[in-house]
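One structure below.
One protein chain is absent from this view; the other protein chains keep their places.
Lettered A, B and C in written order, each chain numbered from 1.
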Amino acid sequence: MSGSVRVGVVGTGMIGQDHIRRITQVLSGADVTAVTDLSADLAQQVAAGLKDATVHATGQDVIGNENVDAVLVTSWGPTHEEYVLAGIAAGKPVFCEKPLATTQRACRNIIDAEVAAGRRLVQVGFMRRYDDAYRGLKNVIEAGTIGAPLMYYSGHRNPGVPDSYTTDMAIVDTAVHDFDVARWLLAEEFTGVQVLAPRRNRHGGDLQDPLLMILETTSGVLVSVETSVNIRYGYDIRGEVVGEDGTAALADRGQVVLRRGGTASGAVPQDWRERFIDAYDSELQDWINAVSAGAGATGPSSWDGYAAQVVCDAAVDALHSGERVAVDLIEKPAIYAGGQHP
Amino acid sequence: MSGSVRVGVVGTGMIGQDHIRRITQVLSGADVTAVTDLSADLAQQVAAGLKDATVHATGQDVIGNENVDAVLVTSWGPTHEEYVLAGIAAGKPVFCEKPLATTQRACRNIIDAEVAAGRRLVQVGFMRRYDDAYRGLKNVIEAGTIGAPLMYYSGHRNPGVPDSYTTDMAIVDTAVHDFDVARWLLAEEFTGVQVLAPRRNRHGGDLQDPLLMILETTSGVLVSVETSVNIRYGYDIRGEVVGEDGTAALADRGQVVLRRGGTASGAVPQDWRERFIDAYDSELQDWINAVSAGAGATGPSSWDGYAAQVVCDAAVDALHSGERVAVDLIEKPAIYAGGQHP
Amino acid sequence: MSGSVRVGVVGTGMIGQDHIRRITQVLSGADVTAVTDLSADLAQQVAAGLKDATVHATGQDVIGNENVDAVLVTSWGPTHEEYVLAGIAAGKPVFCEKPLATTQRACRNIIDAEVAAGRRLVQVGFMRRYDDAYRGLKNVIEAGTIGAPLMYYSGHRNPGVPDSYTTDMAIVDTAVHDFDVARWLLAEEFTGVQVLAPRRNRHGGDLQDPLLMILETTSGVLVSVETSVNIRYGYDIRGEVVGEDGTAALADRGQVVLRRGGTASGAVPQDWRERFIDAYDSELQDWINAVSAGAGATGPSSWDGYAAQVVCDAAVDALHSGERVAVDLIEKPAIYAGGQHP
Partner (left out) sequence: MSGSVRVGVVGTGMIGQDHIRRITQVLSGADVTAVTDLSADLAQQVAAGLKDATVHATGQDVIGNENVDAVLVTSWGPTHEEYVLAGIAAGKPVFCEKPLATTQRACRNIIDAEVAAGRRLVQVGFMRRYDDAYRGLKNVIEAGTIGAPLMYYSGHRNPGVPDSYTTDMAIVDTAVHDFDVARWLLAEEFTGVQVLAPRRNRHGGDLQDPLLMILETTSGVLVSVETSVNIRYGYDIRGEVVGEDGTAALADRGQVVLRRGGTASGAVPQDWRERFIDAYDSELQDWINAVSAGAGATGPSSWDGYAAQVVCDAAVDALHSGERVAVDLIEKPAIYAGGQHP
């Protein structure tokens, strides 16, 4: 592809606008040329801040537009399937924010379409794989420095959540990132999950918060995922791999050590934007580069989106039943082989 | 009590000798005046290194000796019950290395004897409660700094174990310390336990190592205990309390930051002596002080020894059955009320 | 300015190429449209990798070219004065790699030209001011969190240097960054400097390495600068501000804590690219944004380049004389007032 990648954006809500800002003000090699949103007013308003971006009535119009080389799907989750399938049908690369789709059936439809197309065209927005610290963890594992991984602790802590947040969302919106990054770090699929409910955090009202989920992988690695979404102190993403010879853990993030008032302290991030801003930049630049090089997609795949969905479904079942629930995946199509994306 | 506390030692093996060294060369206010061991030769040899210590044929002889004010039981675990009961019968304070006894029945016999005596005479060797870092954790919890505790992660890592070590020992010899310190930190009893077996560490041969145990307390706190006893990198005791408003964790122990060869590093302890040497000193000095003040015992109690035994039994059942096992305790006698020892 | 900023590059050596890569592959809002180099072959070769960039015989040709909106000076230091002056004369914004020029006289010529032009057009490449950790330090100081700064320790450590490196270069190439960042953090000028020569590092041969420089500022803050340029262990930039109520220091950079072989460790950066890659990106994006907004220049100024030169000259004198040398600056022109760039 010569010249900048021309990106069409389906959905100009908060996350869509953030990606648009990224493409136009931060990253290199792409322009936003077409937008749409359920709210035509919002789409119009967003386009007004852009150079030469056209506004369209529907996602299909954006995807079909001749000035659009690649599609960014940042609409409401239940609509993802339709737009991703349309992108594949048009032979255009698609970056789809997580979730890939909201049901296993929908994810499998996307996989089927990609398999039929004969190559990967879809990247899912699991940005943690682009985070330097997680990449450091993965390097340690792959170098064999700590021997084979045997356990992985993943902590997902959030200072607070809106009233609309439900216990199921602690799994499908929050822990889904922990599930994906564990699959990627360990290069394995999950086989089962149980969900335990500790004493509740008083800040969460009726919410079952925190949750402690225990998952197993094919080789028997145990993965422990904690979601604490009202923990006030910060947005803190913890991770520790326990291997045969040692462990590797995400370090604290403070860049400055402040000694004052009896303590030596470092800052904890306050929200996901702060914590993962570089990873968001990096995942989208990687996608632009892949599209620009004609590669279709190289980052987290539809398979990753599907596998995450299956684990989430099992975890929700486990939460409600109190039992261990098996994680059963279909056979992995060959186009996803090798599979350690990115 | 005027003058030094005169201590009789029952069992002069490795741990007995270490406590004798402590009393005679490190601590203040006590002397060793009588010893015995299954091996008369060993007892004789140990006594030869002491000033005015007599050697006796049996533990009963030591306990009954008029030159003995208080008894240190460091014999083989199955004999603890007999000597602790003898100490109580003689009205003499007893410091008993863990385990208090090897069966729930034996622990209850000791409790019954103490209750009959009308006051505490027994301290159990759960030395972690005297460790400065654990005390720091407890202070944070009790100050309410992080709100109510909701979860507690306890990691017990050992570089290696002898061939004689069995998977059950990972519970009764190793995790027992995590169980006790969790009970103490949280000021609660456990109600159930399940034991999960991850992929095995290749260094452990047939041993099921590591183990991941999940316990619940009365108020619903979830406690996650990891034993990794062949992890090579060091003797590393991890602990993190997750509260409603924040967390508190044991810090790394390195006293020197070495910057060399591309890394900034601190040392990890290499064995339990190194890690807990101050705690061992502190627990025994505390006992000497209590005995000297006529207090009988103020540290970890027979009740703590009993409760640990019940949790261990349940965990062993859970390991073998693969099921959650309930933890059922008898009613707590009044003499153990208040119960946050020390 | 509508559309991308068209940048002309004078000097396509290593640092020039790195900035070109940055503009074309990483950052947003600029293109490289013209290049030149002392080596016409090299210029040609670099241009071949670009889209629509013309090659020119001289820096003056690049600067005068109608397709060039702004100039990047990355040529050999002694030529900086000529090209920066040409840029100012053409009314075009100039980003000049440090040093601004190699003599105080040359720096003052640039200041005079900018003053005559009536506004700032020049940004100097002191990238540390764009580093997140240094910005964190500055935020702490400005918030008054540690009271007034009283001392500042600045450590500049390098694993090794080429044979061509001289002791003077430890001042003019290495410590110059420490001088600038100290001026910026403290928002003050220096008034004097002495240079002390400790025992030599055996890895440095005849080089006087390390050096310890002690500087004073107008208000009396003492600044201690260490250069250790053969210290093998890593590229480690240390900084600690000692205030009236506390201190603030740059934290260690490790993103992963590795526990293995008896230590808990984090990685130390291995070179300046790794350590400051984000700062380089950020300074140039900031310049592009300023140019795009018609602001001329908002980052480190010609004044900053001049002040650094005066301090370096004084430090070199102090090194050779063994005496404290005063730092004397001309009066600061009004266009540099406010002066905390960025």
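Assorted remarks:
Everything that follows uses one rule, which is that contacts are C-beta pairs under 8 Å (C-beta built on N, C-alpha and C of every residue); 3 or more make two chains touch, one makes a residue touch a chain.
Please read all numbers here as calculations on a predicted model, not as lab measurements.
Within the set C:L150, C:A187, C:I277 or C:L329, the residue that contacts the chain not displayed is C:L150. One of B:L38, B:A148, B:A249 or B:A295 touches the chain omitted from the figure, and that residue is B:A249.
Although one chain is hidden here, its contacts on chain B can still be listed: residues 3, 24-29, 51, 132-133, 136-137, 140, 145-146, 245-251, 254-261, 266-267, 278, 285.
What chain C contributes to its contact with the hidden chain is residues 147-151, 153, 196-203, 210, 212, 214, 216, 219-222, 224, 226, 228, 230-233, 242-247.
Chain A meets the missing chain through residues 232-234, 236, 252, 254, 258-268, 270.
Assume only the chains that are shown with their structure count from here on.
Taken together, the touching pairs cover every possible pairing of the chains.
Residue numbering at the chain A/chain B interface overlaps substantially, since over half of the positions present are found in both copies. Note on chain placement: the centre of chain A and the centre of chain C lie 37 Å apart, centres being C-alpha means. Inter-chain spacing, taken between the CA centroids of chain B and chain C, is 58 Å. Touching two or more other chains at once are residues 245-247 of chain A.
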